[in-house]
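Just below is one structure, and these are the notes that go with it.
Note that this complex is displayed minus one protein chain, with the remaining chains in position.
Take a look at chain A:
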Amino acid sequence: MADLSANGAITGSNVAVTPLSTTDGRSLKTALAAAQSRAKRRALLLVLPLLLFILISFVLPIGQMLLRSVHNDAFSANMPVLSAWFDENPGKAPDEAAYSALVSDLRQARADKTAGLIGTRVNYDLAGSRSMFTAAARKAPELEPPYRDAVLAINADWGNPALWQAMRSASTPYTANFYLAALDMTRDPQGNIVRVEESRRIYVSHFVKTFVFSGVITAICLILAYPVAHMLATLPLGKSNLLMILVLLPFWTSLLVRTTSWMVLLQEQGVVNNALVATGTVDPANRLSMMYNQTGTVIAMVHILLPFMILPLYAVMRPIKPHYVRAARSLGASSWTAFRQVYLPQTLPGIGAGALLVFILAVGYYITPALVGGASGQMISNFIAYHMQSSLNWSMAAALAAILLAAVLLLYWLYDRLVGIDNIKLG
């Protein structure tokens, strides 16, 4: 203010003292703020439909999924009496009161036709127990005390401590058991967390496999895409547009068509093998098996995900003028040094964006591994689909998906720490 008034005639020393106001006497500052906030509110109305859409189609389902992975009340809601007994007697072996509660709940379950639901829930933790619940519920109305003996008479397995452990853990609606299962772990009858037996450990190895696969696919995509993107970026616009259409062509073709055409090409009696046999490169007796295994999955997924690597690389390379490399050369750098120290660092944002995009897409890819993966080419997404569609263990599917999500977020965080997320450039 001091130097403003010192400026002289126009500003004058008393102008700075009187606050500015509108013609009707309101403070100008408040009037401006009010006008601006009205404009902001109107602008917000324009994006409101999208916000609502994202909320309904993205935030809610993911929240629901995350909740489902730790919450399942199929048992606790339909077996209230037994659940209450578990609450009151922590760690206690089942006595006559427990069996009595069990029978009373089973009678109610028969009336409500919920025995199947209950059995399914316990079945997640202890395979083969679903039929015990349905069978016991059918006979529950005729049972006489003492209930312990009566129930054991239906099926001696009702005395199995593992079953009671499973029921106890199912009696609270919130449980971490699905996460334990997703990490190939379980609780022993004493409630300790242990790894499941060797032959049943499937998820951890498939998580590892999924990430290794995705890494390999990302690396291959980068190696293939980098020269192509560079060529597109340096060609005259007319020619590069034509080639860009070829790059984008796969986007306009159905994913299924592309995947099945790979099946036609790569199967044992397929085009590639036939050509190799015809030229004598491969012995007819042992044709290459490139389909229904990891090779097929990698080839088909690289093909499908390649444009996602080319496009960000192209977007970053296009504005890099050739005079940078020329300058480096004139300063004494060999072409390799010029590439490594001048060109490559300038394309890092594109590499980062492309790699992150391809990797995240690959980690969650489902259709292609399902069609061409065979037994060895399955990824974790196929297990999620299996639990969603076949075993109907949605909580398990949700737990697997949540672990996948967490791993991707972790990678994203790591990337941010190492490269910086503001260095990403998609176009």
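Criterion: a residue touches a chain if its C-beta (ideal position, glycine included) is under 8 Å from a C-beta of that chain, and two chains touch if they have at least 3 such contacts; residues count from 1.
Everything below uses one rule, namely that contacts and distances are computed from a predicted model.
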Unshown chain, UniProt name, "Succinate dehydrogenase", "Cytochrome bo(3) ubiquinol oxidase subunit 4", "Spermidine/putrescine import ATP-binding protein PotA" or "Sulfite reductase (NADPH) hemoprotein beta-component"? "Spermidine/putrescine import ATP-binding protein PotA"
May I ask which residue of A:208, A:327 or A:392 touches the chain that does not appear here? A:327
Can you tell me which of A:108, A:261, A:274 or A:346 touches the chain that was removed from the display? A:346
By the contact criterion defined above, which parts of chain A meet the unshown chain? Give residue numbers in ascending order. 321, 323-324, 326-335, 337-338, 341-342, 345-346
